[in-house]
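Data first, discussion second: the structure below is written as structure tokens.
One chain of protein is taken out of this complex; the other chains stay put.
Chains here go by letter, A and B, matching the order in which they are written, and residues are numbered from 1 within each.
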Amino acid sequence: MAIVVDRPKLKWWEHLYLPALAKGLRITLGHFFKMLRGNTKVTMQYPEEKWDANLPDHYRGAPALVTDEQERERCVACQLCEFICPPRAITIKPEEIPSDDKWAKVEKRPKVFDIDMIRCIYCGFCEEVCPEQAIYLRKDYAITGTSREEMVHDKEKLYEIGGVRVGLVNKWNALK
Amino acid sequence: MSDEKPDLVDVQIDGEWHQFPKGTRMIEACRQASVEVPHYCYHPKLTSPGNCRMCLVEMGMPPRPHPGEATPEADENGHLPISWMPRPVIACANTVAPNMGIRTNSELTEDCREGVMELLLANHPLDCPICDQAGECTLQEFSVEHGQGESHFREQKVKKPKNVDVGPRIRLDDERCIMCSRCVRFTDEIADDPVLGFTDRGSHTVLTVYPGKELANNYSLNTVDICPVGALTSNDFRFQMRVWFMKEVKTIDVNCATGSNITVYQREGQIYRITPRQNNDVNSDWMPDSHRLNFHWINGEDRLTDPMVKEGNSHRITSWQEALATTADKLAGIEGSEIAVIASASMTNEELLMVNRLVKHLNVGHVDTVPREGENDNYLVAADRNPNTNGVKLVLGLDNPGSQLDAIKKGIKEGRIKALLCLQENLVDDAGFDGETLDKLDFFLTAHPIANPTADFADVVLPGGCWAEKSGTMINVAGRLQRLNKVIDGPGQTLEPWEVVRDLIQVTGGGNGIYSALDIFKQLTEEISEFSGLTWGRIGDLGLPLIETGKTIPLLEREKERITQGLIVG
Partner (left out) sequence: MDWYIILAATIKIVVFVFLVTLPLVAMSVWAERRVSAAIQDRVGPNRVGPAGLLQPVADGIKFLLKEDFTPNHVRKTYYWLAPALTMIPSLLTCAVIPFGSKLFGEKMVIADLDVGPLFVFAVASLTVYGIVLAGWASNSKYPFLGSVRSTSQMISYEISLGLSIVPLLMIYGELNLGHIVMEQAQNGWALLPLWGDGLSIKGWLLSIPLFISFVVFTTSMFAETNRLPFDLPECETELVAGYHTEYSSMKFALFFLGEYAAMIIGSGLAVTLFFGGWSLPFGWLTPESVDAEVPFWHGLIHLGAFFAKVILFILFFIAVRWTLPRFRYDQLMRLGWVVFFELALANVILTALLLMWLK
């Protein structure tokens, strides 16, 4: 059933629109003068004011790779993050760890690990899916660059952002 | 099967009654009834040792009454009641019996599966993130379906050798091995190279290669395919790409006349691996390593990507228009009888029909293909290393391919042949042509996927798609018509070979209404009686017998023999 809303019958002075104009001006000018008096609460003025100190623990910033306290790169290039990544921002090329390496028993590591930060949507799926606790979303959010190439974080950059993370499960310990 | 009606028995599977021929294994009966029975060691092409215990099912037979008890009565369909046995049986090594009952979803069966899974996983390293089998691992699949999710095992896992070289193409990880013995049986029964075996006992059992030997035969990589876990991995494919990223295309192998059915795995235009695809009339479940690994050149450095014309001593990249226009210019002044065409027996029937058209259109004097003969390895590799020699005979109409080559060589040397069109062939390496001969030609054109030595002498070099970049049909050694399917797009300006030949016809003044390889196949069905009534769809994934050649594939013959002996299911 359609609801019929009757058009209000306007009085002659309402037809002039002037009272409505005055009313409208009162509202807009009210806001204007409130702002002039400094009584309006406005948005954070970004580069000067920052939210960094108040970032919540679950804040999702730039994804980064971490090493553990044994200085082992945690990523074993299983490519699950590449698979789960909704915007397909991650590119991994795996390689075999050479037999003379300290961590040769891990067998596999990423040769190339690129995250295209132009594509990344900070969803955190990569962190969630990682079976090796190797990728975490850090609190870095000001990811900028002047070229597309600059916006692609390579393996080195990702470890630089990620740093060392302690207290993770050490699956590849001496017994394994 | 003979004409007489096979001896059928009634079997109840999960409450439904079915009929199977006597002697059918229970696991096959379940498969035919679309009931999955998880298994590791069972493989229809190998004997069944029954050592993985994963296929345990609950089984029942009609009760045998004590003396004096009433005999059980059949219901209206003639089925007797079933009394279930308290202990499960393995479905892979037992055969069905009249009025047998099988329960694959009962509590007992589920308990058995959970128990077996737990024991199999007790020593498993759980290194799925680095394991190449992840994604196509039956251990992963069944632990999701039948696993408990948690282990009762609190002790240290047994340490076993990892990353062991067992052969030039295979890596072994003993911790992942679940002792199904498929690889052991394959090397023994199929490849006749029994180098694998188990040593030690209990949870310390390891798969090893016989001291001083290695798993190096030409069929070794099939063990990787049949390994249900990631214990055996291919060095070539190791750590290259996760299986879930790759797209699979069903096609056929072109390295010999057998035409093994294969699945090609590609991602973003790059081929990563090839595995055999089951076709009991061609290659069973197997394929030779040499053919399986012969694909890296497709994405290699020396692929031709653009048409080129010769200027002085070097080639210049150009457009198709210019390359074809140059060809038309050069051919215009040459009589048909002074032109020779050398096509290839690796071309599809469709391409060969186009070559046939070109030959007739230009009234070409000499046509031939290059034969490639090798040893028949008595398994799957045929002596004829060209995939479509039968197609050449049937479609191009050459009775004896290769017999004209010497005449062409002589003709060129004597100046009777002034132009040579070489399509998809390498004359210098494979047909014994030398530069001196080829330089005598007024005009020489080659179309080939890679920059081979022959191209150095060519006036016009055209890039043609390779086998993975085209669609068509081929006829194998046994006369079976099979489909070749396009896996990836060709690089750069590459065209499919049939398009190259079509353009050559058009640019020399011939017309045709052909827009796809499918159009050519339609013309094939109209012009050649053997093809009449066929479509690509009817050929299907497994192909159709087309002509009688009288040749057989040795491995298949032995397989048939073992089936009749009852050793394997087949």
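Note that in this section a residue touches a chain if its C-beta (ideal position, glycine included) is under 8 Å from a C-beta of that chain, and two chains touch if they have at least 3 such contacts.
Note that the structure is predicted; figures quoted are calculated from it, not measured.
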Touched by the hidden chain, which of the shown chains? A
For the chain not shown, which residue from A:2, A:36 or A:53 touches it across the whole complex? A:36
Write down which of A:25, A:118 or A:142 is the residue touching the left-out chain. A:25
Could you pull out which residues of chain A are in touch with the chain that's been left out? 18, 21, 24-25, 27-29, 31-32, 35-36, 40-43, 45
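Assume only the chains that are shown with their structure count from here on.
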If you average the CA atoms of chain A and of chain B, how far apart do the two points sit, in angstrom? 45
Which of the residues in chain A come into contact with chain B in the complex? 76-80, 82-83, 94-96, 105-108, 131-132, 175-176
Per the contact definition, I'd like the list of chain B residues that touch chain A in the complex. 125, 128-130, 134, 156, 159, 162-163, 238-240, 242, 244-245
